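The following block contains the structure, expressed as structure tokens.
Note that one protein chain is taken out, while the other chains of the complex remain in position.
Chain IDs A and B follow the sequence of writing; residue 1 opens each chain.
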Amino acid sequence: MTLTLENVWRTVGDEVHIAEANLSLERGTLNTLLGPTLAGKTSLMRLMAGLDKPTKGRVLFDGQDVTGVRVQDRSVAMVYQQFINYPALTVYENIASPLRIARTPAAEIDRKVREAAAMMKLEPMLDRTPLELSGGQQQRTALARALVKGADLVLLDEPLANLDYKLREELREELPRVFAESGAVFVYATTEPTEALLLGGNTATLNEGRVTQFGSTLDIYRNPGDLLTADVFSDPPMNTLPVSIRDGVVSHGEKLSAPASGVLSAVSDGDYTLGFRPNHLYLHKHSDNMIPFSTRVAVTEITGSESFVHVDFSGQRWVSLTHGVRDVDIDSTIDVYLEPSKCFVFDTSGKLLAGPWSSVGEQG
Amino acid sequence: MNKWSDNRAWWLVMPVVLIVAFSAVIPLMTVVNYAFQDTFGNNEFYWAGLEWFRDILRSERFHGAMGRQFLFSFIILSIEIPLGIGIALAMPRKGFWVPFCLILMALPLLIPWNVVGTIWQIFGRIDIGLLGATLDSLGIDYNYTQNTIDAWVTLVVMDVWHWTSLVVLLCYAGLQSIPDAYYQAARIDGASKWATFRYIQLPKMNRVLLIAVLLRFMDSFMIYTEPFVVTGGGPGNDTTFLSIDLVQMAIGQFDLGPAAAMSLIYFLIILLFSWVFFTVMSYLDRAEN
Partner (left out) sequence: MAKIELNGLAHSYMPQVQEAQDFALKELNHVWEDGGAYALLGPSGCGKTTLLNIISGLLIPTHGEILFDGNAVTKKATEDRNIAQVFQFPVVYDTMSVYDNLAFPLRNRGVGASEVDGRVREIAELLELGDSLKNKASGLTADAKQKISLGRGLVRADVSAILFDEPLTVIDPHLKWQLRSQLKHLHKRFNYTMVYVTHDQTEALTFADKVVVMYDGAVVQMGTPEELFERPKHTFVGYFIGSPGMNVVPCHIDGDKAMVAGHAFSMEQGFSKVPEGASLEVGIRPEFLSLSRDGDGPAVSIQKVEDLGRFRVASVRLEDHEFKVMVGEDQEVPTDGARLIVDPTHVNLYANSHLVEEA
């Protein structure tokens, strides 16, 4: 099955919730909607499910227009951030509930429930009620119920947001396998770039109700089409600096003047915004091409394996992420180095002109 | 607009529409009919225009009843709302006593109006009533059938006894929805009991309070059964409220025209107040989001 959104808009009063959404999601794929709170992830899911009607545009299932079809008449399952289960029913009955509604024969119900329970590692808990389960198990029950329904479209709205960090890590690892086995179209909303990367598949980045880019997750991470997408898809956020490039020299007012090498040499003269990820801003110079910046340290965060050094340069707050422990005094002045082959060049309207994977072209 | 439209839904609404039509709309239209007509018997009616309305609005009898009605509602609200809040605050938030308190609170609400009236009518009698006899034996001159103040006090106390629970339960529900963290934050900030009430409990209760005020206002404004049973509107006309007056006029004197006009005015007053409350409530709703 293919789910297609054709120029879908949704406005409520004067507010635009979703603007001009065009997406085509294939069967057996996992599609992540990535964006900050209120970017329109939930609105988009509600349109896909048929809980809301688009103000404009069409929703197609396998080429068939379902724009006017209610959610009850579509084949849709949904899992929410809150753990929603029937509190009085056992885990078994919770998972079986959509099958009972569909009047599935008892033997088949039993088979499907056990299958789904095995997939979500819930077999030992089938006789318990949701209140006797941990948060992770409760959410797995909700997931199993969504899976057992055999819906063509499964929507997951930040399903792991209320779970403990390590549990989230475990479930994130299991989910892609579960998704691949079920063969439906999966849509997964999250605010966390790391989560999108861990899940793989495709990603649509959202900002203020607009889909800014859609494609394979890694590809978008590497080739964000514009600054908005790059910003949404970076954790810690992407560092930026307005620069101008003239005659092979990159400059930022009086504070920077360096030869434009690497990605920077791929664009013609003009004014640009430079974007670079924290892991490409180094505390040590290890190649001659690196561009040095004299910065002031705002704060250092050390995780034991990595250090995040927050620095200020010409009114911009940057983060440098390095391996190992680097404790730098607050308010001290240090040099940080940018690897020019690892930065993104955006034009003044925010469109990507060149990046480490687009202009130089070394994939993978 | 934003949700799906499904015309089958109309079938589900039909029964309600029919019942409301027969029980409210058609009787109301009959009343409207009476309000603008006069008759000399024989079922012959002729157009009276706004004459009845003019009469009613100018009649001292109506002014008196309306004044008493507003005074009664005002007294009831100014006692029941603070008292209800107070009791709700004093009730335990969790633990063994919670269900006990809730059942105790719900008890008066379960008693039918006319029974409440009868209970208090007997309760206050000097000869056989516990309250009346006790007061009398203490040398207090108490007689709700003779003394205006005594009659009012009896009615007010009876209504407070009967309905404060409703305010308590609504406020309690509002209080229960406040997360513990708020109380903890208030303690950390060194807030006094009063400040905690003023800045945490009251703001979180304001919506249920509006509902409580609205319900209690409408109910007390339409009160009939209890005063009818206890005092019958007396002594004299001193506890004759709008509803009692209306019934006297319509059924006692069979002045259908003025009675119809009066009930329309009565209806409009209640409608006006409900509308004001509704507007305020939805405004608050918007302000919160």
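As a convention for this text, a residue touches a chain if its C-beta (ideal position, glycine included) is under 8 Å from a C-beta of that chain, and two chains touch if they have at least 3 such contacts.
Since the structure is predicted, the reported quantities are computational estimates derived from the model, not experimental observations.
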item	value
Displayed chains contacted by the hidden chain, counting the whole assembly	A, B
Contact partner of the left-out chain, one of A:E6, A:E93 or A:E169	A:E169
Residue of A:P237, A:P259 or A:G350 in touch with the missing chain, whole complex considered	A:P237
Among A:E192, A:E208 or A:D347, the residue in touch with the chain that has been omitted	A:E192
Hidden partner chain, residues of chain A it touches	36-37, 134-135, 164-167, 169, 191-194, 197-198, 200, 218, 221-222, 231, 235-237, 277, 279, 298-305, 308, 310, 319, 321, 323, 325, 330
Sites on chain B contacted by the missing partner chain, in the whole complex	179, 181-182, 184-185, 187-192, 195, 199-200, 203-204, 288
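In the analysis below, only the chains that are shown with their structure count from here on.
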item	value
Separation of chain A from chain B, taking each centre as the mean of its C-alpha atoms, in whole Å	55
